[in-house]
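Let me begin by presenting the structure, written as structure tokens, before commenting on it.
The complex appears here minus one protein chain, its other protein chains still in place.
Up next is chain A:
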Amino acid sequence: MIGTWQLVRLALRRDRVLLPIWVLFLVGVTYSTTTALEELYSSQESRAMLGITANANSAFLAMLGPLHDWSSLGGLVVWRWGVFSGLFIAIMAMLVVTRHTRAEEEAGRTELIAATVVGRHAPLAAAVVVAGGTSLLIGLLQAFALIGKDLDATGAFAFGLSTASVGLVFTGIGALTAQLSENSRVSNAIAGGFLGVTYLFRAAGDAAGESGPQWLTWLSPIGWTEHVRAFGDDRFWVLLLPLTAFVLLVGVSSYVVTRRDVGLGLLPARLGPAHGTIGSPFGLAWRLQKGSLIGWSTALFGVGVIYGSVAQAVGQMVEDNPTLGQVVQQIGGADAMVDAFFATVTQLLGLITSIYLVQAVLRLRSEETSFRAEPLLATPVSRWGWVASHAVFALVGGAVVLAAAGLGLGLVHGVQVDDLGGVLPRMVGTALVQLPAAWVVAGVALALFGLLPQLTGVSWAVVSVSLVLTLLGPALRLDQWVINLAPFTHVPKYPDITFGPLAWLTGIAVVLLAAGFAGFRRRDLTT
């Protein structure tokens, strides 16, 4: 463990911009969400009304979880922001751990460090300290932000610690996945996939209220945050679950560290073919991108299956509960509820898919900065041909991923309502409607790559902002023009599909893509 503190300082120095942004963003959203909810639901009646509708609307239930306690402002904040706050802290923790462990090792810098007076466990320990510490710091500052809004202090700390605990669990997950693979991209993908499953278990458990498989939420670290019931029962003992998980995961990871060589993973490298069959830039791009495409398609098919299977329970929930039934009748009946559920679900699927598209586009940049593009572009491969070989995975691959999600939704729901022939094509179509908006996000990434290559990382900010604006914008009472900046705002909602917005979204995407292509044709290769 010798040298851990020096490595912590090194990590903090390297992340001196990134970490403060995460902290400010997550604490800032906590504060502004509280302010917005305070204004929106100032009266006790409006809160009660929100409570009934929120718990009756399975789209809300799947996305945010149940609203346990609407009598206090704190309860509203927990409902509106708790799950997402935990999700974001988990992403932060996972990225930070990988960045300071596997990515360093992959780049050969750990070797440089390991040869100095530094213990074998120090790099992992330092990454865990930084990621776990930042998670706790965010949680505590969130608690202070809530106390600053005159909320109950016990509840505020229960909330802050519950969201921070997701960060701790994913610090542990990141530490473990970093040991498994030799490649930081793969270890992030495994950890990210696990985070997705975690969210889905919670979503599936919550979506149909008490009619659904609620026990699933107990299997999910994000579900645990709900069970803390901040501003309600304040069940601090639930936090023992994430704490135990954290200790176990870090313990196992540090055991693995002692069992393997620096630079290698647990999964051993094997010999491959002596001769190759790849003969074109597209062939290479397929080889590099197919794993991610297949993984995403399978994952989103799974998401579709889970949401599809919940849809019937949504209708069931209305029948089970007569008081709910009345409220639901006012907003259009059980069918309208199921429609609204699908509208929300497909929008969520579209937003998630945009992450895949950006990742596929940014592969271009990582190929360039790692000097792997250079030898290719020194062959007769044209710049356009090379960009196109990867862009195809964003544009067409995005359609494949969305279609897989729609297939999952349609298959299960179609079988359940005994109308596979009608439901399946409708669901696939509804999912594909999200494509033009996702293309716009991919277009921004490609335009940045072509015109401002040093700033391609901003693409992730675009993804995050579009996610926050679409999902939380209305609740945060942002001006409509701000919400309109997010492409997914303009996607027609199921079942009222109109083609106008789809056409102009596609138009914007085409312009952005063209700018990216033209820009790259003219610029220098840079690192």
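In this text, a contact is a pair of C-beta atoms (placed from the backbone, for glycine too) under 8 Å apart; a residue touches a chain by one contact, two chains touch by 3 or more; residues count from 1.
Operating definition for what follows: contacts and distances are computed from a predicted model.
> Which of "Peptide ABC transporter", "Monovalent cation/H+ antiporter subunit D", "ABC-2 type transport system ATP-binding protein" or "Dehydrogenase" is the UniProt protein name of the chain not shown?
Not shown, but named in UniProt as "ABC-2 type transport system ATP-binding protein".
> Looking at the full complex, which residue from A:Gly279, A:Gly421 or A:Gly500 touches the chain that isn't shown here?
For the chain that is not drawn, the touching residue is A:Gly279.
> Among A:Leu140, A:Val256 or A:Leu377, which one touches the chain that has been omitted from the display?
A:Leu377
> Per the definition of touch given earlier, which of A:Arg109, A:Arg287 or A:Arg477 contacts the omitted chain?
A:Arg287
> Even though one chain is hidden, which residues of chain A still touch it in the full complex?
Within chain A, the residues that touch the unshown chain are 182-183, 269-281, 283-284, 287-288, 370-372, 374-383, 522-525.
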